[in-house]
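A single structure is presented below for examination.
Of the protein chains in this complex, one is absent; all others appear in place.
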Amino acid sequence: MAEATAEYKVIGTRPIRPDGADKVTGRAVYGGDMRLTGMLHGKVLRSPHAHARIKSINTAKAEALPGVKTVITVKDFPVAEDRMANLGEMAVNVKLLSNNVMAADKVLYKGHAVAAVAATNAHIAEEALGLIEVEYEVLPPVLDVLDAMKDEAPLLHETMTTTELGQKTDKRSNIANHMRFLLGDPAQGFREADVVIEREFDTATVHQGYIEPHNATALWNEDGHLYIWTSTQGAFVVQRQAAEILGLPVSQVSVTPCEIGGGFGGKISVYLEPVAAVLSRKAGRPVKIIMSRIEEFEATGPTPASHIKVKMGAKKDGRLVAAEASLMYEAGAFPGSPVGAGCMCIFSPYAIPNMQVDGYDVVVNKPKTAAYRAPGATNAAFASETVVDELAEKLGMDPLEIRRLNGAKEGDRRVDGPTFPRIGYLETVHAALEHEHYATPLTGPHRGRGVASGFWFNVGFQSTVVINVNADGTVSLVEGSTDIGGTRASIAMQAAETLGIPYEDVRPTVVGTDGIGFTDVTGGSRTTFATGYAAHEAALDVLRQMQERLARRWDGEMEKEFEGQAERATVRITPDDVTYANGVFKCAKDAGKSMTFKEVTAQMARMGGPITGRATSQPRGVGGAFATHIVDVEVDPDTGKVTILRYTAVQDAGRAIHPSYVEGQIQGGVVQGIGWALNEEFVYNDNGNMVNSSFLDYRMPTTLDLPMIETILVEVPNPGHPYGVRGVGEVPIVPPVAALANAIYRATGKRMTQSPMSPGYVLSKLME
Amino acid sequence: MQAFDYVAARTVDEAVSLLAAKGAQARVLAGGTDLIVQLREGRRNLELVVDVKKIPDVNVLTYDPQNGLQLGAAVPCHRIYGDATIARAYPGLMDAFQLVGGTQIQGRASVGGNLCNSSPAADTTPTLIAHRATCVIASPTGRREVPVEQFCTGPGRNVLGNGEFLVALRFPAPPKNFGAHYLRFIPRNEMDIAVVGVGSSVVLGDDGATVSAARIALGAVAPTPLLVEEAAAALIGKPISDATIAQAASAAQAAARPISDMRGTIEQRRHLTGVLTRRTLQGAMARARGETLSHA
Amino acid sequence: MPKIHVQTRINGEDIDFLCESRQSLLEVLRDDLGLTGTKEGCSNGNCGACSVLLDGVLVDSCLVLAVETAGREVATIEGLATPSQLHPLQQKFLEHAALQCGICTPGFIMAAKALLAQNPKPTEHEVRYWLAGNLCRCTGYDKIVRAVLDAAAVMEKA
Partner (left out) sequence: MAIVFIPAMLQPLTGGVSQVRVAGRTIRTIINNLEERFPGVKERLLQDGDLRPDIAIAVDGEMGLDGLAEQVGENSEVHFIPPISGG
């Protein structure tokens, strides 16, 4: 175990995670492992059409199949109200959310749920799906963002009108929202520029690709209480969304988060939970539903395909003076793509005086997009970081030099307005410049080195932590943040550091909505930051209570010792007189009095009873994160296939609490970015059916497609956190697509303007 | 998944009679890595699955320098390249047998099953053709043999008639100065279906140059794996050279009839046919001269 | 559909169960025998999360019919550790933080066990080639490969 940095005892070490043994022995319980007495198996009937009106649904034959207990459609759901509610990370329209869980009058993508069955086993439920007769009026689908934006395009939502630059209009269109950000005077900026580059880019729909399929087990009791077990990034989000959709008070919905097999943003909004719930109420028995991999691709929440225009201008000395971008993102069947975040990230690594960014949120007949790790930022960085690379080449500058020259730092203003607090972008560029990888020339034919940078805001949101002190000096920490990337360890480490006790003495437990106060999703790179913040505060609460108990104890002892010495008896001991350091409480007014943490816990029963520290956090001071990546590739000129020779990711982590898991987040984000760059895409046929909805033809990287991923942790502590933590989970996915595009250019002389840069695409560019 | 009956046949005759009775409603189960996926995704509905893995004849794996290789239809890939003698004798076969799906798939998938699934992009069929394999088929009227290049008749279709199933594949012993090599193009390095696959073999004369025999078989560029005689003709009778290899490659390109689908376009497949024919012939030539190729 | 009585051995124990012929080994392990350590990721042989050993050979249990295991030997993740100690692979996966969400971990560990049984001192390439049938989306594979190489070294010495 690496010893801690001089400053800390626990933070910076690499202990074994507390839930590790269960996970490597197969004992950990994931949602799919749930088994309840009398449990039925549910299956969802999904639309074969990408765009159609539902005329009628006949479930009689299905209900008659032996083993089938109940069949439901949208009629079994309460009518969802067309209003906004804060249901997770941000406000969501309840009607649209509910319609995505179960189609109302129209199906808007192939795979859209139209009915569901509960039966004694999954095979029978599946057979029953084939007996449900649905009459559709098939409508022409629109599958591409540019087509959808045309006036003559088929409309998904008859009543939807465009919000144009913040103003609700009555123009019926597939464009839900056109937003704009403006800084300075771009037209003037471009006039001053010596070099201007303008390019257009297209990115394909990609999926989070978590290995565990969505699952939900629900038991809606006769007393009206609804129990849900599910693999989710946020039990409280499932609770609120299920309550809104089903018309229940939140207190009547208990959600227990099981272990989760990956989410990356894709397991935040609900898909199966309300369906399992309604099946359970109608059947009077618990119901479990597990999605197939085909359903995962066709009916959950991929990240948007997009069309992006970027124009950037620089002076001869390399200073960027003007930048414009137009981002058109596919929102899927319902409005709400992350185009806003993309607009705010696209130029964020750079201080540019004149910028205008336009964002378009456009519905198409594909599944509603959901968050995918720094949602919206990777598409945008692919465009901007390629153009920055081209500018550097035109100006004869090293691509990292142009980034160092223009790198954003504290006080520089983003296009959406706010100025940066203390940030570590330039530190990542310097670290990349000085790294042995960048210093070592890349030799050999058809080889190229590319660099790219990326930014993500990270978020704070809300968390609650309770620390119960045990009589043997250990503590049990209760939290609501589901642990996907080892956060039980990183949160327990922060509590141990503050309490001054060993990490092994903190036992973290993740509980559901009945066990802890409100806690937002594990996502937005927030868990180690915000829940860690609450753990620190809860630990301080424990120490304060101990100081109060000791003050009372020592004050009493003082009185006994100084009996009869009038003037001495006036000395009183208050909690402020009790100091704590290195695991020992001391009395400022009497050096003879001291007690260790363990000794205090052993005496709790005679010093005021149990000690429980608690804290909630909604921290401000969220530290944004930057990354700069370097990649070497070799391109086979005969086939267009890209082989990655070396990959180095430099990232500002603020303070790495558990370095192994920070490295793991970076390596995982990089490899998802590599898959996005090289082979991952949703392939649709003309009538809107996805033709590659399996892990065979939706090509995620395997062990054999990658070298080791080297990580360099730059630590520019975030002043907004007691231990300097910045979120690390999302920014690593932002640079890879652009870095690979730039490397492929240096290897082939061909600029890449489309992702994925599959062998077929690269070959077609080589043969131009 | 639709319900079906399962019978583990003990003898060839038992399997034949079970299959004959049910016709298209019955199918042989060997490794199952294609069949079980098709059943689960509803692309195939059966009443009966006949597991042949207990029948001795389909588990044969014998080789001797005179009679060549006897490969039972149900022998899983890992057993074949796990046999050092056979792996050394037929490196061109191992090229394909070692890359059908991941390790887990190779623990189950059989070469016979891959052939009987008859996908145009099957990884093993081009190299079976390059090695002049013969299919030994059991049928209600006894055994019959079919050269492997005639086995597949269309996407997912082959010569097996009612009540027939593949028992084994016979390979002649590699003649002197024989060399074969199989390559496929896939976007990743593993776990993909071939965009194009090419199996080539050559037999060189004692001068180590003149080609006395050659076979080039293409995968994923026609409704069935394709033996391209014209490509062989470009090589036979002449000393092998970059020029004759290039002629063979363009002959292969001319014979290819690719389609565009999610895995590749017509132009890409036509181009790759030329590239892989060239590279497999170079590999086959090297092996014919006694060199060994580094394992990809 | 009448159920078939199957007698097999799982993790060294004689086990018998009733199943339909259409039930996969994965389904029976998880739903009927309560051995939920073997995970489902895709159900069509493309992710390796359901890897088990069948007569010592690494297979996807989603592509094995449960009836096929009659008279054969199945090894799953639950059978790896001894009552007092984790297997070196399990220990090294923890020490190297070679798992994050952990859903793919049982499959990777069973695959690595089969590799080391056959190739006790694999190179990095050989580890990557053998494990290409196991997908992981969280780790980027780096620490998994290092954990397997480290476990091989420890087991080699033992």
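Just so it is clear, A, B and C label the chains in written order, and each chain counts residues from 1 on its own.
The working rule: a contact is a pair of C-beta atoms (placed from the backbone, for glycine too) under 8 Å apart; a residue touches a chain by one contact, two chains touch by 3 or more.
Note that the structure is predicted; figures quoted are calculated from it, not measured.
Although it is left out of the displayed model, the omitted chain contacts the following shown chains in the full complex: A. Taking the complete complex into account, A:Leu182 is the one of A:Leu182, A:Leu540, A:Val571 or A:Val683 that touches the chain left out. The chain not shown here is touched by just one of A:Tyr425, A:Phe457 or A:Tyr723, and that residue is A:Phe457.
Screening A:Lys560, A:Arg606 or A:Arg620 for touch with the missing chain picks out A:Arg620. In the complete complex, the residue from A:Thr37, A:Ser56 or A:Gln167 that touches the missing chain is A:Gln167. The residue from A:Ile57, A:Ala80, A:Cys258 or A:Ala371 that touches the chain not shown here is A:Ala371. Contact between subunit A and the unshown chain involves residues 84, 86, 88-91, 163, 165-167, 177, 179-182, 208, 264-265, 338, 340-341, 344, 356, 371-375, 416-421, 456-460, 521, 523-526, 618, 620-622, 727, 729-730.
Definition applied: only the chains that are shown with their structure count from here on.
Inter-chain centre distance (subunit B to subunit C, centres taken as mean C-alpha positions): 29 Å. If you average the CA atoms of subunit A and of subunit B, the two centres end up 45 Å from each other. For subunit C, the set of residues that touch two or more other chains comprises 20, 22, 43-44, 46, 129, 131-134. Shared interface positions of subunit B, i.e. residues touching 2 or more other chains, are given as 1-3, 41, 102, 189-191.
Contacts from subunit A toward subunit C in the complex involve residues 14, 16-17, 19-21, 23-30, 32-33, 35, 123, 208-213, 259-264, 290, 292-293, 484-486, 658, 660-661, 663-665, 667-672, 694-696, 700-704, 706, 708-709. On the side of subunit C, the complex with subunit A involves touching residues 20, 22, 30-31, 34-44, 46-47, 49, 76-78, 80-81, 86, 90, 93-97, 99-106, 109, 124, 127-129, 131-146. Within the complex, the subunit B residues that touch subunit C are 1-6, 8, 29, 31-33, 36-37, 39-41, 49, 51, 53, 76, 78, 101-105, 107-108, 189-191.
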